[in-house]
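A single protein chain has been omitted; all remaining protein chains appear in their positions.
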Amino acid sequence: MLAVIGASSVDDLFAPIPKELRAKSFNLPAGVSEFELMALMREKARQGGTEIVPFIGGGIYDHIIPAAVDHLSGRAEFYTAYTPYQPECAQGTLQALYEYQSAICRLTGMEASNASLYDGGTALAEAALMALRITGRHAVVLDGSVNPLHREVVCGYLASLEAGVCQLPPAGCEVDLDGLMNSITEETAAVIVQHPNFFGSVADLTALAKKAHDQGALLIVSCYPIAMGLLKSPGEMGADIAVGEGQSLGNPLSFGGPYFGFIATRKRFIRNLPGRIVGETVDTQGRRGYVLTLQAREQHIKRHKATSNICSNQSLCALRGLIFVASLGKKGFADLAALNYDKAEYAKSVLGAVKGVSLVNAAPTFNEFTLRLPKPAAEVVARLLDAGVAAGVPVSGYYPGRDNELVVTVTEKRTKAEIDALAARLEEALWN
Amino acid sequence: MLAVIGASSVDDLFAPIPKELRAKSFNLPAGVSEFELMALMREKARQGGTEIVPFIGGGIYDHIIPAAVDHLSGRAEFYTAYTPYQPECAQGTLQALYEYQSAICRLTGMEASNASLYDGGTALAEAALMALRITGRHAVVLDGSVNPLHREVVCGYLASLEAGVCQLPPAGCEVDLDGLMNSITEETAAVIVQHPNFFGSVADLTALAKKAHDQGALLIVSCYPIAMGLLKSPGEMGADIAVGEGQSLGNPLSFGGPYFGFIATRKRFIRNLPGRIVGETVDTQGRRGYVLTLQAREQHIKRHKATSNICSNQSLCALRGLIFVASLGKKGFADLAALNYDKAEYAKSVLGAVKGVSLVNAAPTFNEFTLRLPKPAAEVVARLLDAGVAAGVPVSGYYPGRDNELVVTVTEKRTKAEIDALAARLEEALWN
Amino acid sequence: MELIYEKSVAGRSGVRIPVSDVPKAAPLPEALRRTEAAGFPEVSELDLVRHYTNLSRRNFSVDTNFYPLGSCTMKYNAKVMEQAGALFADCHPMLALLPGGEKHVQGPLSLVHGLEQQLAEITGMDEVTTQPLAGAHGEMTGIMVIAAYHKARGEKRKYVIVPDSSHGTNPASAAMAGYEIITIPTAPYGDMDLDAYRAAMNNEVAAVMMTCPNTLGIFNPHIAEICEIAHQAGALAYYDGANLNAILGKVRPGDVGFDVIHVNLHKTFGTPHGGGGPGSGPVGVKKALIPYLPTPRVVKNTDGSFGVESHPEGIGRVSDFFGNFGIMVRAFGYIILLGGEGLIEVSEQAVLNANYMMAKLKGEYELPFDMTCMHECVFSASRQLKDGVHALDIAKYLIDRGFHPPTVYFPLNVKEAIMIEPTETESKATMDAFIEVMLEAAQLTRENPDALHQAPETMPVGRLDETRAARAQQVCCEG
Partner (left out) sequence: MELIYEKSVAGRSGVRIPVSDVPKAAPLPEALRRTEAAGFPEVSELDLVRHYTNLSRRNFSVDTNFYPLGSCTMKYNAKVMEQAGALFADCHPMLALLPGGEKHVQGPLSLVHGLEQQLAEITGMDEVTTQPLAGAHGEMTGIMVIAAYHKARGEKRKYVIVPDSSHGTNPASAAMAGYEIITIPTAPYGDMDLDAYRAAMNNEVAAVMMTCPNTLGIFNPHIAEICEIAHQAGALAYYDGANLNAILGKVRPGDVGFDVIHVNLHKTFGTPHGGGGPGSGPVGVKKALIPYLPTPRVVKNTDGSFGVESHPEGIGRVSDFFGNFGIMVRAFGYIILLGGEGLIEVSEQAVLNANYMMAKLKGEYELPFDMTCMHECVFSASRQLKDGVHALDIAKYLIDRGFHPPTVYFPLNVKEAIMIEPTETESKATMDAFIEVMLEAAQLTRENPDALHQAPETMPVGRLDETRAARAQQVCCEG
């Protein structure tokens, strides 16, 4: 090969790089075999907390994953392909993403979805930016019961653009519907709420949507996809943009990622969607096919005027989400949501009966709820962790001063025995 | 569908079955979800002894398996296909099996391989039957240092056909070359030896092959495939049929199976091979392709006159074996064998140095060797098992009276630290 | 496509082996050392993966195509079972055979025992061994058990009876177990000729081997009588479980009078076929035969733990350990996943699907035995043959249309046989698509038979020259 190139050594090929620019250090150990690597990885995974029974969420949930999801998303043709720039040899990815978009529309009650965003937090931030573009306004109203991790991402994105954020404190554990309605001004591009919210509470957002629309603002709803098997969808309540963290649709916990964010909207706002969109079309012989469409919005064409900078999204995770919902099907998905609801209601009944513990949510909840303990929750959680159970997320970490509150998550994977054991351990931790 | 059939219910379709023949019981629990099933399976796997460090073999060895082997053999197109009866839509399996046959020929130094047999024991039995067919004789001479599990299978197969088996006791831990040569008569169809033998000893079988041939008998060699990276192959030593247990080529331990048996021979004996064989040919346009060939030997054509009753073989396991050797390559395979040899030699040095312990093998060994302990090996092994190490296979289980001997296996996966720990534990078990 | 050997470049390897942490040992004597390393292909991991990935894409398979291969029961294989099987990858079977080893492998042993219990209940047998590694291996094992039984009674019997519609493995297995074969013809009503059978039965017969429903997909109503006739002559009745998928929960061979049965886990119990294996062929027996089962046996101790034992009178070891354990994991899981009701639905749906296929196709294709079928039905291409189109031509046409062909030319007692087994896991939509293509093939036979002779044209290769392969005997590449 060197002869063909006309070089005498590989070093010759690096001659264009001036000597003074060469690396000053490159201090890495020698390579190993894959067997030695796996031994190291197994050791790290052993210290991964997987022996702890998780009653925690924070937007990330321990749900079942059908075996078919792993198998199909592990098909090399899916996971070693790139962004489908050449549609004729990428119909697999393209059709799957089109089916994904259709699934997200059905999940959220919306009309147009993109092909995925990074995660729940960045999806919410992109939705806020989208609302600014659509309305031409410069501020948003953000409910205080939106997941604090997501709020932090939203505020970071908006701060860069010097857009205003009006953050309301939560009304206890509830969405502050009145407060939000009263905070909408003519500068408000969107009202942002979460459904169910960080504390597990569920609210009907229909009136809020109407009020926002009356004032020329949009309603952005961040929703928990599994809950959409039971709860009114953002679309049904009149939301303009629905987003969410897609992890619970077939993506493993995996210490924080990769997951995917979803975003869907009304058809009239489609040109303001960030990211890739797949559209249906036909080929030269009239056969149906799929392509990346509306690319004029994107960074590789529009550069700094693009709707977003996003290039790589989370295709493979979105594919997992699609296969997850297609695996369960319409009824199975609804049944799964109902099972989550039943499990959490049962947990409420036994945890709420622990001496000194009370339930805080005023509204109905879905699969998460908030307890008030007679001791600081952080202390209790730390103690129970050592006993092998993650009892919940202390509210104080995100809402200073609310020391004794604990958000508890119960998915379909938690057994009655585990719930009962949590109640017993909690009582022990509180009173012994 | 019932209307098309003209039946009023599914029960109608079972009408041809007389009522009195109906099942008297069918007492099975209700079905469960795959998640509940996996919980049960994980529980069973947890009690699978995987925490025990294995210095045991018995024909089955704990070797590395490259990740590509799992991935590729897990391709649905391979593992959910059937026997390639329709070659045009089964070129994947057929070409892979042709490559497998070529690999087995190269491994064993032979000219023709079939597409796999069940396991090491049945492969050895099939080889014996093959020798009876080729020579028209009615007995075999079986060396006593052949794996006792395999000998039991061979004797069962031959007993059914009332063929004679002359079993020699092993000469200590060695192949009894003199004894074997002296036992060949004009009724001897084949001499059967193992390479290396059950005790780990390696012998040069060249003279034995010559002697067998001089007397009109065949030499059958059961060989350990990993050892073939270092040792003389059956073909090089003049064997007529080479067989073996293929497990160590890329198949997991999996509590006894599925593995595969391999069998290869001289080209002139090809019509006496049992089982499927893939051959190269061309299509109507002259393109190269592969088909099942020489099917006239097989049960579906020849029925009771077939060379064997085998129908399903172990294709997928053979595929794993192929991908394993193709993954390592010529040099990698030789290096792997050398590493096994080095590890075992090191283990010999440290275990042989344990107080009261001596090495029994008179010949060089490959990756297994035999120790003489100052106590019954069964007792020592049971005690060390509880300490988390399987120290070896006591000889007494298969050779009554040889109570203090222990066959120790050391593959490339055993680390120096594990070997040193075994020595320490052994010393402790012997003297404390 | 090139062979992997043709992609080899000296010095390459797809995987690095671990670094040695022990000293290099003194070399073996030269007389024992290989003179030249085995010529395995030398390729990068990328080239390896691309080769076998692309090779896999040259296969039809259940996961990509409808596969109505009669008598093979190509049902869907649930993905969760692959996850379950992988859990046991690192369990060493020798552990179970070590002194004091059993207690460390209670999980796998309980699984072996559990599967044996499940299969005993499903087949109506008293005890089951999972040792046989495939269906034919089960047949041979079963016949060896029968031989041991007769021998223990001081009898030396010479013959095994099989119907002419039987799988070729039946006579082949009986022959390997040392018996001579008596073949009984099929009567015009589709079952073994009862009179001929009665005439053949005598006290030199060790057993009769029956498949029921038989390979025509027909349930033999005289099956109990056939067992009875055998028993009266001191012979035993052997049930080939290849077609068990038709009668789960409906009929138990043990109840009907069979003494020995083998089942195919890779057919009835949903384990993948692997391109021709691994299968698994457990054998069930009635009480009188239990002592002759192969070694080792997994037993449940009185304290509820599981152990490993031998029957001293048993036939010994027919395979090295407990059978194809990984396959057993999948079958055990399959039975648990579906449960009793689920297994009954399997048979009901399998039979419904087969009868639907039969009803839809019998207008165009000759149906030699026109009666309700069980899980499969057998047509003949005899009408098409008049236009010069063989069953094989139809098979190849189906390939071009994306369907794996049915089994052709089997059973041997039907001319130009086309044997269709849809299985319970296929949807009506899939079957309808297949039916449409079958009807198209029939129409094309009348209009343009040559088009069928050209097929397949969409595959990487067209029809292959089997005669040339058999003559050339090129079974290993050079180099």
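For reference, chains read A, B and C in written order, and residue numbers begin at 1 within each chain.
As a convention for this text, a residue touches a chain if its C-beta (ideal position, glycine included) is under 8 Å from a C-beta of that chain, and two chains touch if they have at least 3 such contacts.
Computed from a prediction, not measured in an experiment: that's the story for all the values here.
Counting contacts over the entire complex, the absent chain touches A, B, C.
Which of A:Leu339, A:Leu371, A:Val408 or A:Leu426 touches the hidden chain is settled by the complete complex: it is A:Leu339.
Considering the whole complex, the residue from A:Thr185, A:Gln215, A:Ser254 or A:Ser358 that touches the absent chain is A:Ser254. Interface residues of chain B facing the missing partner chain: 31-36, 66-68, 70-71, 76.
For chain C, the residues touching the absent chain in the complete assembly are 7, 9, 43-47, 49-50, 53-54, 57, 62-65, 76, 78-79, 425-427, 429-430.
Note that in this section only the chains that are shown with their structure count from here on.
Centroids of chain A and chain C (each the mean of its C-alpha atoms) stand 46 Å apart. Our note on geometry: chain B versus chain C, Cα centroid distance of 21 Å, whole angstroms. Shown for chain A are the residues in touch with two or more other chains, namely 33-35, 66-67, 71, 76.
Residue positions of chain C touching 2 or more other chains, listed in rising order: 15-18, 49, 53, 78, 80, 82-83.
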